[in-house]
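Here the complex is missing one protein chain, while the rest keep their positions.
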Amino acid sequence: MMDTNSPDTATATLLSVQNLTMRFGGLTAIDDLSLDVPAGSITGIIGPNGAGKTTLFNCLTGFYKPTTGSLRLDHPTHGEMRLEALPSHRVARDAQVVRTFQNIRLFPKMTVLENLIVAQHNVLQRASRFSIAGLFSLPGYRQAEKEAIERAATWLQRLRLEHLADHAAGELPYGIQRRIEIARALCVDPVLLCLDEPAAGLNPRESAELNALLLYLCRELGIAILLIEHDMSVVMNVSDHIGVISYGRKIAEGTPEQVKNDPQVIKAYLGEDDEDAENSGNAVTEGAAA
Amino acid sequence: MSTVVFARHAMTPAERLRDAGWVAFVGLILGIPLVGLTTVDVGGRLAVGTRFGLLAAAVATVFAGRLLLHWALDQARNRKLARARASTATAADRAHGAQKAVMLLGWVALGASVALPIFYSDNRYVVDTATTVLIYVMLGWGLNVVVGLAGLLDLGYVAFYAVGAYSYALLSTQLGWSFWEALPVSGALAAGFGILLGYPILRLRGDYLAIVTLGFGEIIRVILVNWTEFSGGPNGISSIPRPSFFGLEFARSAPEGGQTFAGFFGLDFSPMHRLIFLYYLILVLALLTHAFVSRLRKLPVGRAWEALREDEIACRAMGMNTTNIKLSAFAIGAMLGGFAGVFFAARQGFISPESFTFTESAIILAIVVLGGMGSQMGVVLAATLLVLIPEFGRNFAEYRMLLFGAAMVLIMVWKPGGLLSHREPTVRLNPLGKPAAAKEAA
Partner (left out) sequence: MAYALQQLINGLTLGAMYGLIAIGYTMVYGIIGMINFAHGDIFMVSAFIAVTAFTLLAAADVSSIPLALTFVLIVSIFFTSAYGWAVERTAYRPLRGSTRLAPLISAIGMSIFLQNAVQLTQGARVKPIPPVIEGGIVLWDTPAFTVQIGWSQLLIIVTTVTLMAAFTWMITQTPFGRQQRSCEQDRTMAALLGVNVDRTISLTFMLGAALAAVAGVMVTVYYGVVDFFIGFLVGIKAFTAAVLGGIGSLPGAMLGGLLIGLIESFWAAYLWAEYKDVATFGILCLVLMLRPSGLLGRPEVEKV
């Protein structure tokens, strides 16, 4: 189930955002945005605070209904799906587009293991046949539950969280909670994994580990990743492709190298002043090197 | 918001006195209009009566009580500190200990409840009260699904209890159905009502949901009071048939072609037989409920309820259909309430809207929250306390509800998380008792 993306689709477009606009009353948070997310690669989304990055995620994952525009997903098994027409739970369940949150949203009183098992709810619920098979603990359900636990344990092991499996998730340190949230999202078996600032609040060592994890997920397991991030050391090092958003519009797109040197991007991040433009270019570069 | 706890300095005796004096002064202000003054009916007109002696006594009691309370709190705090210093137990050990204590409490409670009628086989009052406790335990377990597990605040739970009770009452008196035939149908009806009500309102956020469910409870009651042809109005429905023991009636003389329980077993007729039978009946129903809910909690649907309570948005991001999950919690809670209602009608033999007021909903909710949200054993503990507190107050009967209200406030202030707030995980990767992995992490 893990390798839903076969290698030959690696260059194809997985998600195509076309002319997306999202308005809240008078405020236009996203303005006619178009963006392609290739399959089997890591796409970074950067931009100043309030640029509309999280709003893009919310539109993508069904939490907001876009005012206009389309979100086409080329699902490896179901074919083309229109994400803007799906309610949020179907985006995760059927389209397998799964997200994490900027302000971590775990189930704090439940243990880490339970968090990961809840993420497999739909598979288990089907196996429990409306809880009937579950109530009587029939073999089919027992098997499904065992597999779910094993699957959760595998991810916990990979993210080095195994020893914390039975701790209440809400009581663990921030950096660990971030990792749990990623592990939980992976348990939903994503085709596209959307990470909203996964490096926020991590120390340099943890950031480096995150880089390794993202590369592993993408290169080894073929999961496409869409990444919102402010930490340049993460975005610039792992992204195959970067889109830059400012005031709800896409102002640049390209490889990390291209984006880094784009005058528009530098302007968006550091203002109009020409004198500073050169330094700012360095700032972004240094950030990447760090 | 995190709170910083500073070490509290111990109060000096002078400060204590000043504090108690201040509280007594507030007590005096509050007491003047209600305790010190009263209006009495003198020949059709009201006249003001004074009770300053009583007021003085009340204020003095408040003063002394405040001093005593502080003293007791200090003692408790010191003991706790001493114990914390002495013990070297880790959090995991404590959790393990708490779990074992709850398990033990459960087994003791089970043993006691099975044995109770044997020791009190001729004490009508004890068996009756114990039956009442069990009804509340069952209602608490039902509401626990909705409030404790799924986190949906339902202030109108009594409506489903009423649906169950009236379904049985009408099915048995109008159509002649027996208890066992009516039980599943009434439960299904209550669940149906749950879905019917739940579908439109479950997307409301917490407090709005609370007020709408409260409104629903009141609507059901008002309809029962006013729709006389259907429900008998304020007079209710009487002579509801009692459940039989596999066809054996609990009566002095056998009905035509039937046999009595006493006759069949060759016993002397005693009205206690039926009471004890009813007691065991509700015990079995309650235990089935417990087994059912405990099992559900460990199934995907139960975990989904808890996840929903913790974070609804995260649930949706995990691909869970939150509407269905809420509906399932509402329907199952309603069904269990309906079962309890059927039993209630069968036990009383008479029901009227009087039994299904908001106070009843409040009591059931209080049981769930006082027990500790989601804790099955907590419900048992809280139901026992809340039924027994008014019973102990029976000698001065008019103070029962006063004590009840005060107890609710005090227990909440003392333990906001409920009496048993420990949550046992539904599944563990490393079973307890082998904390090696946990220590490695630390």
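Labels for the chains are A and B, by order of writing; each one numbers its residues from 1.
Heads up, the rule we're going with is that contacts are C-beta pairs under 8 Å (C-beta built on N, C-alpha and C of every residue); 3 or more make two chains touch, one makes a residue touch a chain.
Note that the coordinates shown come from a computational prediction; the quantities given were computed from them, not determined experimentally.
Note that of B:17, B:185 or B:362, the residue touching the chain absent from this view is B:362. When the missing chain is restored to the complex, the residue among B:59, B:182 or B:212 that touches it is B:212.
The hidden chain makes contact, of the residues B:201, B:272, B:327 or B:427, with B:201. For chain B, the residues in touch with the chain missing from this view are 1, 3, 26, 29-30, 32-35, 37-41, 45-48, 147, 153, 200-201, 203-208, 210-212, 214-216, 218-219, 222-223, 225-226, 313, 358-359, 362, 365-366, 369-370, 373, 398-399, 401-402, 404-409, 412-413, 416-417.
Keep in mind that, in the parts below, only the chains that are shown with their structure count from here on.
A separation of 44 Å divides the Cα centre of chain A from that of chain B. Residues 292, 295-296, 299-301, 303-304, 306-307, 310-311, 313-322, 423, 425-430, 437-438, 440-441 of chain B touch chain A in their complex. Taken in their complex, chain A has these residues touching chain B: 61-63, 87-94, 98-99, 101, 105-111, 113-114, 117-119, 121-122, 124-125, 128, 131, 134-135, 149, 152-153, 156, 162-168, 184-185, 188.
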